[in-house]
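All protein chains of the complex are present and in place, except for one that has been dropped.
In this document, chain identifiers A and B correspond to the written order of the chains, with residue numbering beginning at 1 in each.
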Amino acid sequence: MRMRSSRSRRAGAMTAVVSAVAMLGAACGSSSSASTRGVTSSTITIGATVPLTGPAAPGYSEIAPAVNAVFKWVNAHGGVYGRKIHYIYLDDAYNPSTTVTKVRQLVLQDKILAEVGGLGTPPQTAVQGYLNTQKVPQLFVESGCTCWSDAKYPYSFGWQPNYTVEGKILGQYIKQHFAGEKVGYLFQADDFGEGFVKGLDQEIPASQVVSRQSYDAATLAGPLSNQIAALKSAGAQVVAMATIPAATALALLPAASIGYFPQYVVSSVGADPPTVGPLLSSFSKGKAGSVLLNGMISNAYLPPEADTGNPWIQVTQKLLKQYDVGAPLDGNTEFGVALGYTFVQALQTAGKHLTTSSLMDAIEKHGADFITPGLVPLTYSTTDHYGYSGSEVVKTENGATAPVSPVYVTSNTGPITLYTGTPSQPPSNLASTA
Amino acid sequence: MSHFVNLSLNGISSGMIYASVALGLVLVWRATRIINFAQGSMAMFSTYMAVTLLDRNLGYWEAFAVALAVGLALGAVVERTLIRPLQGKPELNPVIVTFGLFILLEGVAGAIFGVRSRGVPAAFSQSGLTIGHHRVSFSHFDLFVLGSVLALMVLMLVLFRATDVGLRMRASAFAPEMSRLVGVRVGRVLTLGWALASLAGSLAGLLVAPRSAFSPNYMDLILVYAFTAAVVGGLESPVGALVGGLLTGLVLSFVGGYLGSSLEPLGAAVILILVLSARPEGLFSRPAARQV
Partner (left out) sequence: MAAARLPSRLRLPDQPMLRHLVLCAGALVLFYVLTVNLSSYHNYQVGLIALFAMVIAGLSVLTGINGQISLGHGAFMAVGAYTFALVQEHVTLPLALELLAAVAASAVLGLVVGIPATRLRGPYLAGMTLILALGLPQLADKYNSVFGGDEGLHPSQLVAPGAVDPNRWFAWITVLVAVIVVALLANLVRSHFGRAMRAVRDNEVAAMLAGIHVGRTKVLAFVVSAGCAGLAGAFLALSGGVVTTGDFPLSLSIYLVAAMVLGGAGSLVGPWWGAIAIVYLPQWSTSISSDFGLGSAVAANLALVIFGLVLIIVMMLAPTGVQGGVRWLARRLLAARFPRPPAAAGVTAVAGFPEPPAPATPDMRTEQERTHP
């Protein structure tokens, strides 16, 4: 069943980058006449705003410390070309006007080189214009909005697959495996849900869709009983969901309560078993728990956390254990480590003379060669700022996910194609020293 | 039709939750003429106590009892330390203090317990009951919610009607000096009001937790809807809290079910405005009772 173990290594551009990684500790920060904002001969200052408190904090507050774990590891091994990474992540409580203020603080007071890993569509679109006019790169935004790849905003870069791409890949799976069955949608009434539905609709015939239910994240206070009741009475046999983890749980609970067990197909955003499982433990005195997740279909662009044989998972575990003490290995922390690692790759590729433009060049020209835990390569180019543009379909059994499809790549409107490359391996120094 | 039944049942079960939080708001209002913004976060705090004990393998009902006791004590302590010193000061000040307490408690809980959300076990099965051949979205646990909130209501009513605690409470709130003259121990009565309110809140916290993504914020929206419920019912009346809670729960459920969930709060606003236009002091205001 473990498809990825049969694949051989992606050798191509890897060697060059590995040697760059090897130089991590070796290079000493000497001459760089750093006039670039945020860069000195011995430090690189970057920042981000993320929700650490408030309704969006559960789960998402784990990401930034995990990103920072990678930087701490790099710093402990001499930094990148002798420069230590100083990562300032501030709480915006998911409130865009707070983001606006805090990002100005990062740019004007802390003089960051770039924002790395700012979280959420509404908060980050609120500062997209500002960061771009200030020519401060807005890197690897933690959101699957299609807005990060926009010629109007050349300094913005997405990272995770956008929601439409996710919807298409899962939509194709539904079309292929549940042909003729009645399909219902349950989605968050915002950019996330609507983007995902756009992808589903490209693949699933409209006649097959019997109900479209949505919920509002701002007023999510209890079980989504009404939506579930509507899906059940419409006879939906497959329920495709674009839900955050809390909403996934608040949908599965009332469904189980009325004995409604459709085939769930859930966006990677809300399907992480270690995150959703504990939320379900309330079902009949904690006994059922993650049993409700059994059989759930989702998509993944990073290796499954439960796959402890995967070298990237091993490395991630080690990094977290040492540099993000007490943090669990779940979808959020795995995401953070992978994202932090992507940025380190960008810094290494940008080279010794780090400037905003060398950093941008590194991502645009060499981003596709970065070694990251992703199952597909990053798509960055001068015209494409999306990031990962594909995923595999996975199924959850006993709290762990395993692939049930090959890896696909696609774009917002293009065809879905099989990815024929091979997954990358962590560079040996990362695997051994972490 | 079955959709309508489901929406009604969902409305009733969340309505009971709003009612229990609203009851706490009513008790505090009757005792001290304050809207307690910390009502929800105090409940959150006592529920975290119960959850911590459950994690240490304490029995469910023991943990339940501890949470109620913590709630009772918390209410009394808050009244004594934060509200009492503000007596006679501008009337908005204690309200702002409760708002400060709300932020403080959520911060404390976030720092101690973390902000990760989790599930909380329920007292009874959350599987829907089977009526005829239909499995409806109303479970044993919902029955428990219904029963315990009703029991609490009855208890409060008995306390107010059969004993003179309620009268003392209102007397103390409206005319503390006069009450003192006639021998009411005003201080104790006010503390008791807060303690009972906080107890009602704790119960609500325990009942909401299994139906939520439990984290330090899980009571925030509930509090807003409960406040709506209390105002609809008339802030003076426990029965009003129950009726207001059910009305709010049903309206939210129907608006969400038929018009879309983003219109839920506006639906609640419309009901509130309609009710207050007809009766500016809520459905169950009793002007005569106020002339203490």
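Assume a residue touches a chain if its C-beta (ideal position, glycine included) is under 8 Å from a C-beta of that chain, and two chains touch if they have at least 3 such contacts.
Only a predicted model underlies this, so the values are computations on that prediction, with no experimental measurement involved.
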| item | value |
| --- | --- |
| Which residue of A:70, A:85, A:113 or A:126 touches the chain not shown here | A:126 |
| Among B:20, B:117, B:228 or B:253, the residue in touch with the chain that has been omitted | B:228 |
| Chain not shown: contacting residue from B:9, B:27, B:66 or B:115 | B:115 |
| Hidden-chain contact residue, picked from the options A:36, A:53 or A:275 | A:53 |
| Interface residues of chain A (partner: the chain not displayed) | 52-53, 61-62, 64-65, 89-91, 94-98, 100-101, 104-105, 108-109, 121-123, 125-127, 129-130, 145, 147, 189-192, 194, 216, 218-219 |
| Where the missing chain touches chain B, by residue | 29, 33, 35, 37, 82, 85-86, 89-94, 96-97, 99-108, 110-111, 114-115, 174, 220-221, 224, 227-228, 230-231, 235, 260, 262-269, 272-273, 276-277, 280-282, 287, 290-291 |
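The rule is short, and it goes like this: only the chains that are shown with their structure count from here on.
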| item | value |
| --- | --- |
| Averaged-CA centre spacing for the pair chain B and chain A, given as whole angstrom | 39 |
| Partner chain B, residues of chain A touching it in the complex | 52-55, 57-59, 61-62, 189, 214-216, 218-223, 225-230, 233, 245-246, 249-250, 253-254, 256-259, 278-286, 289 |
| Chain B - residues contacting chain A, complex | 2-3, 6-7, 10, 14, 17, 60, 106-107, 110, 115-122, 125-128, 135-137, 139, 208-215, 217, 220-222, 225, 253, 256-257, 260-262, 264-265 |
